[in-house]
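The other protein chains are all here in position, but one chain of the complex has been omitted.
Going in written order, the chains are labelled A, B and C, and every chain counts its residues from 1.
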Amino acid sequence: MSTFGKLFRVTTYGESHCKSVGCIVDGVPPGMSLTEADIQPQLTRRRPGQSKLSTPRDEKDRVEIQSGTEFGKTLGTPIAMMIKNEDQRPHDYSDMDKFPRPSHADFTYSEKYGIKASSGGGRASARETIGRVASGAIAEKFLAQNSNVEIVAFVTQIGEIKMNRDSFDPEFQHLLNTITREKVDSMGPIRCPDASVAGLMVKEIEKYRGNKDSIGGVVTCVVRNLPTGLGEPCFDKLEAMLAHAMLSIPASKGFEIGSGFQGVSVPGSKHNDPFYFEKETNRLRTKTNNSGGVQGGISNGENIYFSVPFKSVATISQEQKNRHLRW
Amino acid sequence: MSTFGKLFRVTTYGESHCKSVGCIVDGVPPGMSLTEADIQPQLTRRRPGQSKLSTPRDEKDRVEIQSGTEFGKTLGTPIAMMIKNEDQRPHDYSDMDKFPRPSHADFTYSEKYGIKASSGGGRASARETIGRVASGAIAEKFLAQNSNVEIVAFVTQIGEIKMNRDSFDPEFQHLLNTITREKVDSMGPIRCPDASVAGLMVKEIEKYRGNKDSIGGVVTCVVRNLPTGLGEPCFDKLEAMLAHAMLSIPASKGFEIGSGFQGVSVPGSKHNDPFYFEKETNRLRTKTNNSGGVQGGISNGENIYFSVPFKSVATISQEQKNRHLRW
Amino acid sequence: MSTFGKLFRVTTYGESHCKSVGCIVDGVPPGMSLTEADIQPQLTRRRPGQSKLSTPRDEKDRVEIQSGTEFGKTLGTPIAMMIKNEDQRPHDYSDMDKFPRPSHADFTYSEKYGIKASSGGGRASARETIGRVASGAIAEKFLAQNSNVEIVAFVTQIGEIKMNRDSFDPEFQHLLNTITREKVDSMGPIRCPDASVAGLMVKEIEKYRGNKDSIGGVVTCVVRNLPTGLGEPCFDKLEAMLAHAMLSIPASKGFEIGSGFQGVSVPGSKHNDPFYFEKETNRLRTKTNNSGGVQGGISNGENIYFSVPFKSVATISQEQKNRHLRW
Partner (left out) sequence: MSTFGKLFRVTTYGESHCKSVGCIVDGVPPGMSLTEADIQPQLTRRRPGQSKLSTPRDEKDRVEIQSGTEFGKTLGTPIAMMIKNEDQRPHDYSDMDKFPRPSHADFTYSEKYGIKASSGGGRASARETIGRVASGAIAEKFLAQNSNVEIVAFVTQIGEIKMNRDSFDPEFQHLLNTITREKVDSMGPIRCPDASVAGLMVKEIEKYRGNKDSIGGVVTCVVRNLPTGLGEPCFDKLEAMLAHAMLSIPASKGFEIGSGFQGVSVPGSKHNDPFYFEKETNRLRTKTNNSGGVQGGISNGENIYFSVPFKSVATISQEQKNRHLRW
């Protein structure tokens, strides 16, 4: 369904060509200052078409808060947000009715709903993420204000071009401790904080684009200052909820937290994170953080960090084989 | 919480040293034949101590169905299952009360609940998975009977030793099409279907064990014959639910479906799965399956396959640094 | 929270003076014809101010479908609906900030949220029901088209003036079998199908209004042609879900299904509904329907009928005691 979360609960709506896209965010604590100005910057960051590197369609996504605030303060009631669709014409991809596009949701939507998502009527559009971004902006503001939580996501791989994301490397752990969103955004649209690699990533994308092709990438995210004790044992472990959320993003194909796939080949004696007592904060810390900030599904106060691979975009401008199958 | 699922809903209970562990499974369709004999084999497969390769504790996990069946048929009512704990002594790890074990849940349970999970009182024990396995045996039987669904999981990596799991390699795809549980179980406790690699894996484990150490591994799973149309757009995509479930297993650190992390560096022209029309079944199929059986979060009728890395076991028999921190 | 339902799921938003009120309806089956014209009539019926009997504020509640349909057909995706608030001025009840109004939500909102719901910022406003009505219009259309379900609600009591709603009286059961919404609406704003009583009800309301006072009433509802087998044993019995929904309507103070409170004093030999075999439909029916269409929490194919008492409106134009308490 289109709802996620229990205490902070997001419900989204909208397709590519309907009147608007948006969401209802329930469970926002009352008394927090909140206006469109808190949300718009994230929607603007989300927008494709900010550079020649990403798709050139210009989407002017202006958020309008419909409810849940009064005099710039949250009421504790649901916050509805609406972002008008500029392009409300359904069926502008007319050819797609006839043939399902490879690795799009056309075929599966047709099987499940009997409808053609191809015309913009489905929820597999990247515009569906607008409601998530708007909701996330509220969550982020609350977490920052109340617990000084910092969340920074950045690109660590495009195609074959990778920056260091070795969890056993102290340099990478240092990056996780220090990277800021300002730094990431200053790197231009590629949003890779390693300047040497960022240039190569741009070339990698341009290479595939020149070939009328596309390429994938990996996004890594760090969450700092998360309080201890979040997450549930058993099914709703913190990492399980994160994985659920990440794999629900269109085109994501995986998730790893802490040492992830790499950690498999590191013995317990090295993988285990030994404790030490930190005088300044009067609490137990771990010297390494191969666990990625969770133990037994519950946050331990260290950095949460995880990576998510996104496959190459399915829409490519070259002709593809077997396109002319009727369904 | 300890509940997973909406229409087929599992709720588990139990710690290491309480009277019993088990579960309630709600939503099982009525009229299906079901006895303990359907469930016990999976619990026996789950048991550690089946060989010198895994931990030697012998757990005799006998399932007793408490409710939900009559004359060997399901009633449509909740099926409670109970497995007695042989070892009901709490606090047999007395030393652990004093110091949190590195990379165990001792510290986080203490932070969240104010209790010492170390004594067997927490839910981070591997015994918590017993209820999952028992529930899964019911789900598997139903799926097999009603849709001919086949589920086979196997080990593809131990430490540095890997077998081929390249989604772009037709040989691996052939393996996914043909591998059976019988084949996997015939490989001995290592459960790797590639005989050449299996031997090396055993040596890898023995090497670390000899060093009073531990090592991790990757489990790969294929689901065949899943009907098209399963999974929800947006938040409850099929792969998102799978990732949620997999990351909720103790010690798992990641998830990837289809091409996963590897697919990031493969261009769209190669990654896209072209359709063809299969006369025998009168339906659209895809020639490749880099998507891993899902598109737009919905099953497309191809094999679902995914891999999950498990970190090295945190309990190791060598002395570890910084163990004597009071908390 | 502001979400109700599992497979058909409604999430509402909006306060009295925000930009708009509305809802997201998830789980609407695809391929159903649906436009604003299907929803608007129910919103218009809901509007107060249709006559001098109810409150005179004129609300022009125009619904705009935002998403989930294309070319007048549902897509299976969430349907967002928005109804603009004409009156977007917060704080038009300035005096109320100082003193909580008796039997309003002012005090409890203040305790829970630290906000003054009095200014129109809370969810206790009757405008909150707009989203419910809009959602219900979709549900009703689907049920009517697919199962010929008919739902008719009508007023059976105002103050001391009652029409017959004795479940043991065949005349009342006949009314339940035959009453139509057209008939109810033809009775004018009082919506009581018994013409003799309707006039007295109007007088009853006018009497209290003349005294600057208010009075309560009972709404009775019948659902015909509901398929057998709906409702869950145990916690989610059909009548439990109905009671949950009804008691969530502002000002409702109760619920009874079938014989309800009256049935308590009728012995089992008379209360039990004997079966007979109906040749025309080739199925078991019951001769009486004191159960109200449910047995064991599951629909039995007979009429579902229930009554809901609504207390007198708390807003009255006379001066009330103890109003000048600071809080």
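Operating definition for what follows: a residue touches a chain if its C-beta (ideal position, glycine included) is under 8 Å from a C-beta of that chain, and two chains touch if they have at least 3 such contacts.
Since the structure is predicted, the reported quantities are computational estimates derived from the model, not experimental observations.
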{"item": "Visible chains in contact with the missing one", "value": "A, B, C"}
{"item": "From B:Q42, B:S103 or B:S119, residue that would touch the chain that is not displayed", "value": "B:S119"}
{"item": "Full-complex contact with the absent chain, from B:D26, B:D61, B:E204 or B:D273", "value": "B:D26"}
{"item": "For subunit B, the residues touching the chain missing from this view", "value": "1-3, 9, 11-15, 17-22, 24, 26-27, 30-31, 64-71, 75-80, 82, 90, 112-115, 119-123"}
{"item": "Touch residues of subunit C, complete complex, unshown partner", "value": "1-4, 12, 99-100, 102-105, 107-109, 111-112, 117, 122-124, 128, 157, 159-160, 208, 211, 213-218, 228-229, 231-237, 239-248, 250, 253-261, 263-269, 271-277, 284, 286-287, 290-292, 294-301, 309-316, 318, 320-323, 325, 327"}
{"item": "Hidden partner interface residues of subunit A, rising order", "value": "6, 77, 233"}
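What we mean here is this: only the chains that are shown with their structure count from here on.
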{"item": "Superposing rotation of subunit B relative to subunit C, computed on C-alpha atoms, to nearest 5°", "value": "180"}
{"item": "Remotest chain, subunit A as reference, centres from CA atoms", "value": "C"}
{"item": "Rounded Å distance, subunit A centre to subunit B centre (Cα mean)", "value": "26"}
{"item": "Centroid distance [mean C-alpha coordinates] between subunit C and subunit B, Å", "value": "46"}
{"item": "Sequence positions of subunit A contacting 2 or more other chains", "value": "1-3, 12, 112, 122-123"}
